[in-house]
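Only a single protein chain was left out; the remaining protein chains are all shown in position.
Chain naming follows the written order as A, B and C, and within any one chain the residues start at number 1.
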Amino acid sequence: MKIGFVGLGSMGAAIAMNLVESGHEVHVFNRTPARAEPLRAAGAHVAASPAHAAESADVVFTMVADDAAHAAVTFGEAGIAGALRPGALHISMSTISVAAAQDQATRYREAGLAFVSAPVFGRPDAAAARKLFIMAAGEDAHLTVAVPLLEQLGQSVGIVGTDPSQANLVKLIGNFMLSAIIETLGEACAVAGKAGIDPMRLVELLTSANFNAPPYKIYGSLIASQQFQPPGFSLPLGQKDNRLMLVAAEALGVPMPLASLVRDRFLTLRSQGIGAAHDWSAVALCALSDAGMSKPAHLRT
Amino acid sequence: MKIGFVGLGSMGAAIAMNLVESGHEVHVFNRTPARAEPLRAAGAHVAASPAHAAESADVVFTMVADDAAHAAVTFGEAGIAGALRPGALHISMSTISVAAAQDQATRYREAGLAFVSAPVFGRPDAAAARKLFIMAAGEDAHLTVAVPLLEQLGQSVGIVGTDPSQANLVKLIGNFMLSAIIETLGEACAVAGKAGIDPMRLVELLTSANFNAPPYKIYGSLIASQQFQPPGFSLPLGQKDNRLMLVAAEALGVPMPLASLVRDRFLTLRSQGIGAAHDWSAVALCALSDAGMSKPAHLRT
Amino acid sequence: MKIGFVGLGSMGAAIAMNLVESGHEVHVFNRTPARAEPLRAAGAHVAASPAHAAESADVVFTMVADDAAHAAVTFGEAGIAGALRPGALHISMSTISVAAAQDQATRYREAGLAFVSAPVFGRPDAAAARKLFIMAAGEDAHLTVAVPLLEQLGQSVGIVGTDPSQANLVKLIGNFMLSAIIETLGEACAVAGKAGIDPMRLVELLTSANFNAPPYKIYGSLIASQQFQPPGFSLPLGQKDNRLMLVAAEALGVPMPLASLVRDRFLTLRSQGIGAAHDWSAVALCALSDAGMSKPAHLRT
Partner (left out) sequence: MKIGFVGLGSMGAAIAMNLVESGHEVHVFNRTPARAEPLRAAGAHVAASPAHAAESADVVFTMVADDAAHAAVTFGEAGIAGALRPGALHISMSTISVAAAQDQATRYREAGLAFVSAPVFGRPDAAAARKLFIMAAGEDAHLTVAVPLLEQLGQSVGIVGTDPSQANLVKLIGNFMLSAIIETLGEACAVAGKAGIDPMRLVELLTSANFNAPPYKIYGSLIASQQFQPPGFSLPLGQKDNRLMLVAAEALGVPMPLASLVRDRFLTLRSQGIGAAHDWSAVALCALSDAGMSKPAHLRT
């Protein structure tokens, strides 16, 4: 299949490489061209713009950082929407806002273009290993094309519904749930530590019992050891997703006090100088610091 | 081994039965005598008081509802502490307060009695199936006796430390973490539902991805379907453990804003008439009701 | 002085009338023309557009509902900015966002136009009685013109600083502080009422002691009697200001957990069907309802 791929960050590059290795003809584009070189070496074509990547493709994937980048590559100058052939499919894997996905769905429908939202759970190593959990939503006819491709890229593809933005909402909900685990572990490790129980031992005990899901293990280890660098998923990206969750919930009329609590944690950390160099699990630093179990974030070295 | 067992609620009865079936000589006591009859039929001896259950035992287990019941059977009239032989071991499996466990540890040490705290994670069906996760703490010499017995009763025994009350704290932390999952799922299902995503589908999607720990599955299903009756673990018991968690954290100087949020949920539900007839996962009703996704608790039928 | 006045809601109409009565030549505009008739009867000129109201004025006032309305009358078609004479002054009394004020300050400076932000505290009756508390910010030369005029319209004019948007921030902070009083009174009346103390008696006792500021008296009486209709300041307007406060705080990197709590109260009420027909003091209904002291908002009649 002839595929365009726009956005070669650590996630996008790993996914695009898998598409190349699966034998597709892949035309890649990245704003910073150097990141396209490993793909070129593997057999991909390097396009000069999103439009060039899209113009002859059956399917175009995008995996970019935020709404602004998504709007730029989709509807900006030399963007995808203006170049796609009638009937061609755009699969957006980015974690963008519900509103942005709704807007694109409307515009694509009016333009006779196909659109599937397919955000993912998993870090770059999972992307490389085709172990992503993918949430997909879109019209049935579009999913019929998208799902077989997505199944080549992850360990499961969950169908959320016919409205593409629903997949984005589920992704935001998932990240909200991860942030809740981080906050929970922060408070748990603080109380354990002050009672003389090694937080790492606490995490071992609990993840050997009922709390055996991967996030408890991964974040529990980071939080118990207060190892928030280097970032696996950076704090500003986590803050962005928290913001998108709260905006979506507000539009739906849903109070989310736990998400609001996490929101304030992010703001506190940012005001203390914690940013892109830290993993978002540093949210747990607030609970640890408030309990006197850690220096405040900005005073750690 | 000669074993006393005090407290034959749904958890205690299942555990005591397993001890009988493992071939121990078990002397049981329960405040309401009728609950001892199935044990008697299986070969247990029925004692007339905690003291009688304890007086010739090598090990006495207790599994009672709260601090008051624990104090009554341990230090009250015809209680265990006054009857135990020197060197005999008391294993407390109840979810009691950290302070109560600390007090008992001090008094037993002074009296030359052995004490291990061994609270459990798991519901009555898990107790019956010897699938409990058991957290144990106590002096090494006491654990040497306790652990082989406990291993007959659960799927794992985690050693927390040498201070018995630390096991109680870990148990409270575990229940706090479960309550955090319940609140998280309440907010998640509210936002999904108002976006037109069936909450049950949301739970399926997420528990098929990273959120694959049993609590997400069990509570996710209850919350998505708003089925909070009959109780597996009743709301007032959940509220009691939340209170014990906050008291322990306050004594340690640890703010736990997420536990405070859950505390207010319990108070709201109790003021709306929700109580022992409901499972503690009804905490999620608050988020659902605030979003207009459910009638408030007291107006449901 | 020759004055333009745009926006004749209940606040704007009262202020404009005072300007007419003070002897100024006032050219008024309102989107719904009928609201201008009482002003015409009092001697004002009725303009056909914001531009017409502004074109020959020394000073133009605006008092409109939100950022969108402000942008429309200022920078929209036939807007003020395109019609103002060089050196003429625009005094914005609307509660708009900090960002909108910052944007206007930049654009007016570039265009050689004068801009003072002067939002007010007080309800329509206070506006009519020239009892408003006015917060003003702008360059000194602009304040020199604005302050004497503003002093004709309120009981005090506080100078915030030289950056117009700072007055908007102070206004948002003031409304945040009012919302905190409302939440406080809701919780206080709930606990008093359940202890058998008439909430109205509680309010009398406290406002006769240290809590003798007008907001405690006004909102205390409304909340104790659960009289939230008709609105003095409507719930959606209060929600809008809460949102603007949180957006401004987020931009500044300031967590405001109390404002976040109030935010969730607004969302809860909106999801229960409470809206423009209710006063924003209905925020207190959440605390009352959670305590079982009131029916939830949507079930009251």
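Convention: a contact is a pair of C-beta atoms (placed from the backbone, for glycine too) under 8 Å apart; a residue touches a chain by one contact, two chains touch by 3 or more.
Everything numeric here is computed off the predicted structure, so don't read it as measured data.
> Would you indicate which residue among C:L19, C:A36 or C:A259 is in contact with the undisplayed chain?
C:A259
> Using the definition of touch stated at the top, determine which of B:N212, B:Q226 or B:S260 touches the missing chain.
B:S260
> Give me the chain B residues in contact with the hidden chain, please.
249-250, 253-257, 260-261, 263-265, 267-268, 270-271
> Provide the residue numbers of chain C that touch the chain removed from this figure.
These residues of chain C touch the chain that is not shown: 98, 121, 133, 135, 156, 158, 160-161, 163, 166, 169-170, 173-174, 176-178, 180-181, 183-184, 187-188, 190-192, 194-197, 201-202, 204-206, 208-216, 245, 248-249, 252-259, 261, 287, 290-292.
> Against the chain that's been left off, what residues of chain A make contact? List them.
So the residues of chain A touching the unseen chain are 264, 267-268, 271-273, 289-292, 296, 298-299.
Rule of thumb we're sticking to: only the chains that are shown with their structure count from here on.
> Where chain A and chain C touch, do the two copies share over half of their residue numbers, giving same, or under half, giving different?
same
> Pick the chain whose C-alpha centre of mass, unweighted, sits closest to the average of all protein C-alpha coordinates shown.
Central chain is A.
> Averaging only over C-alpha atoms, locate the centres of chain A and chain B and give their separation in whole Å.
Here the centre of chain B sits 37 Å away from the centre of chain A.
> What is the distance, in whole Å, between the centres of chain A and chain C, each centre taken as the mean of its C-alpha atoms?
From the centre of chain A to the centre of chain C is 40 Å.
> Among the residues of chain B, which are close enough to touch at least two other chains?
In chain B, residues 290-292 touch at least two other chains, as defined above.
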